[in-house]
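Every protein chain of the complex appears in place save one, which is left out.
Going in written order, the chains are labelled A and B, and every chain counts its residues from 1.
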Amino acid sequence: MINYELVSGLETHIELSTKTKIFCSCSTEFGGEPNTHCCPVCIGLPGTLPKLNEKVVEYAIMAGLATNCEISPISKMDRKNYVYPDLPKAYQISQYDMPLCKNGYIELSNGRKIRILRIHIEEDAGKLIHQRGNTYVDYNRGGVPLIEIVSEPDIRSIEEAKEYLEKLQLIMRYIGISDVKMQEGSLRCDVNISVRPEGTETLGTRTEIKNMNSFTHMAKAMDYEVSRQIDLLQSGETVVQETRRYNEADGCTESMRGKEDAHDYRYFREPDLVTIHVSDEQIERLRKKLPEPPIVKLNRYMNEFGLPETDAQLLIKYRNIADYFEAAINDISTPKTVANCMIGQIFSRLDGDGAKENFQVKVTPENLNALVKLLESGKIKMNLLKATLEKMLDTGKAASELISESDMGGIDEETLKGLCAKAIADNQSAVADYLSGKEKALKAILGAVMKATRGRADAVEAEKLLIELIRQ
Amino acid sequence: MDSFGKIKKLSEQMASKQISCVELTKQYVEAIESDNDKLNAYVKSTSDVAMETAKRVDKKIASGEKLLPLEGIPMTLKDNISTKGIETTCCSKILKGYVPIYSATVWEILQNQNAVLLGKTNMDEFAMGSSCETSCFGGALNPHDFSRVAGGSSGGVASAVGGNLAVYGLGSDTGGSIRQPASFCGLTGLKPTYGAISRYGLIAYASSFDQIGPITTSVEDAALVYDAISLYDERDSTSRGKAAAPASESLNKSIKGMKIGIAKEYLDGIRDDVNDAIQKAIKVYESLGAEIVYFDMPSLKYSLAVYYILACAEASSNLGRYDGIRYGYKTAHYADREEMICKTRSEGFGDEVKRRILLGTYVLSAGYYDAYYKKAQNLRGTLIQAYKDAFQKCDVILAPTVPMTAFPLNFSSKDPVETYLTDICTVPVNIAGLPGVSIPCGFGNDGLPIGMQLIGNSFCEATILNAAYQYETAAGKTAFRAVDMGVRL
Partner (left out) sequence: MVTHEEILKIAKLAKLSVSADELVALTKDMSEIIGFADTINAVSSADSDFDSVNNLSNVFREDVVVPSYDREEILKNAESQDDGYFLVKKRA
């Protein structure tokens, strides 16, 4: 029984978030009525000429720097010729043999490096809608700038593929060059995949899978395809090199043979555009513009602040959250407290990834900072902090406006004992429940104590006292 | 009227109110109405636009404002130059009815000078041809002899200007398409340095070869038009604009001591009478004090093949967009989209265009790219260097424009390759992106005009126009013959 291993490489297309298209000044704004973000250049009217958007080159270089690539000092644009209604010029202006970036990598958590062969810039095509056999064409998306990131076939498992793509997504989001949302199409991935007997070196025949618009689909597609290929090989057949489409409904991949006959793209240098020279100076300037890479940040949060990995991952996921966190921990001795406040109470107010990404909250990082400092200096206790934070999230007010002087300083033991005794007296049925084994009943009595102290008491201490008193 | 320098004279006459712009324009409009049938120079009349512009110019004159150099001068544009709101067809069935929603930069520049557009002129389909006969409207005829072609691909412009149906016109030159028709029709035709004139709005044939340029009845007029349109255009990434000083201001410079180079290969295989005319022209230059320098340029010999490989490769790509979906002709009946596109293109394009698309596709296709396209690119580099070396030895290169005089009608359609071979003298200049001007230098045994070329180094239009002007003045009427039709000024 031969065991097979999977070999895979990913081709990722990322829509850049520049304001204008790559070769004309039309807006790249998403949505919009069909054909309302167009001009003679991007619909390829006869006689029009392209002009390269400088931001596209900058963003591509940043993408390369953030993935450890070499930036080519000289590169050029080429025409990729093929006919399809979404391509108004019948060629796509792309880069063929002299891409802007080469030879980078992404490091995975298992220590393995997935090498990046190249990153190049190109224009996106328009959108086709097929209805009752008719084809409707909208060129709004035509000319939107893309970078294509091609990895070497270094991926050895579906988990690695997911992690590679997630890391790529995180990096690109971090450096601010794209929204990288798979569901919206600003992150697209084609998977090249083959299998070979474990321990062998030769690559098997690969297929290319397209049309997966979520990480889950990608995983399912890869899983199906690996099984399909292994089945073929085990029954003595061969894998045909072809492009396959992921069928979402059936969870399988289907051959696109016939629809995608071998293309001869007849690449040649784009005569309407000129050479791109990237200077060392420009590279350094852009390198300085890059933010701290997410992986470095992650390690820093874990090592310097002692945050557990899961918490650190949540905080680094979106720039806005990380920036907020870093502002909120200014001069704080327990960053963990700030982290807990954010991950616990603040996150629970944010519905979904979109809200988390925007991270619009009423509490400013400075205000959270001030609140936690009150805890650190002993002026308030944890439950008052939590209660106050809720109020801050509701009102946007600062802690100083919500906590009075008298609230701070906690409660002395005598007073607390008295309040506990009263609470016990007032909640006899709860006491009885507790004594008969219902541990949870204690919480109700504790609640009453906390209410009476307006949160000033230390909950842990109060609970201890209650138990003592009840036992008496 | 002296046939030389029409533009300045007309401008002065209008400014001094000897003639109004409306009157002048009317003369041309009426001449076109009566004589265009003989020549088939114009494929579209824009007389209403012309008259409106003329009225505007007269108002300006009435208010005492000074006229710009080309203001109010009746002219024409080759029908591959986009004119907003005015049908632009490249004389192809596939673009019949196409009305651009924007104007070419050169047209915007001229509109700002109130150029009086009389109409759009005839051309070989998509500028592919050397006789104007691949036009879907039929060819334009030679004003000197209606049994001969006006030349191509800017045959319509040459026919109109030569037949006195326009003072000047803008054509385009990819492999000789301005210079050859100018030569056939006894006119001056300038192909500027690649990058001197914006290509934005010029419907592309071969992107790294195409340039727009003027066809006129004199060198001075060509210089004036060149000066007006050679501006930097930010919409064209290959645009460089012009050198500092206007070419029209240095025409009178003496050319004593100017080194005129003759590359022997240019004279190979040209007809005897053409060679005689060239030799006479050389004598004129010697009499003007120029020094004649002879040298070899063997790389000229393969330039035709290099041109056709590279130009057709670019063309095959540039013409891929014509599929009937966004503009232009669409086939009436089809069973599916693939058939729709193939039928549209096959019905919409003429034979020569199809042949060039096929050649271009072939030389770029897998397995052939290295042997054809890549090799031709390398040879292009070699030829560019050869010209650079040549200009170490001389200031301008003198050569025939065409090895013969105007072809008879239908000569071209017989054998495509034989027609290609007639481009031998013009094509190398496009390969190198250099400026070249053709001026009349005599007549053949058949009585038809012969043209000679002056080729200059990059952005040395002033130099070649200076040399051309000096010859024109010295040779006088011997190289020119008025045509008895159109507007006789």
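Assorted remarks:
Assume a residue touches a chain if its C-beta (ideal position, glycine included) is under 8 Å from a C-beta of that chain, and two chains touch if they have at least 3 such contacts.
Quick caveat, the model's predicted, so the values are computed rather than measured.
Interface note for the absent chain: among B:Gly320, B:Pro435 or B:Gly456, the touching residue is B:Gly320.
Checked against the full complex, the candidates B:Gly138, B:Pro416 or B:Gly444 give a single residue touching the omitted chain, namely B:Pro416.
When the whole complex is considered, the residue among B:Asn36, B:Ser237 or B:Thr405 that touches the unshown chain is B:Ser237. Contact with the omitted chain, checked across A:Leu6, A:Val57, A:Ile71 or A:Leu286, is made by A:Val57. Interface residues of chain B facing the missing partner chain: 97-99, 101, 193-195, 208, 234, 237-238, 240, 302, 304-306, 308-309, 316, 320, 323-328, 330-337, 339-343, 345-346, 349, 354-355, 357-359, 361-363, 365, 371-372, 375-382, 384-385, 415-417, 420, 432-433, 458. Across the interface with the omitted chain, chain A contributes residues 18-20, 25-27, 33-40, 43, 51-57, 83, 85, 129, 132-139, 264, 266, 269, 271, 273-277.
The working rule: only the chains that are shown with their structure count from here on.
Centroids of chain A and chain B (each the mean of its C-alpha atoms) stand 57 Å apart. Of all residues in chain A, only 40, 43-52, 79, 81, 83, 85, 88-91, 135, 137, 264, 266-268, 271-274 touch chain B in the complex they form.
Chain B meets chain A in the complex at residues 80-82, 88, 90, 95, 98, 100-102, 104, 199-204, 207-208, 234-238, 313-314, 316-317, 320-321, 323, 325-327, 337, 341, 361, 364-366, 369, 373.
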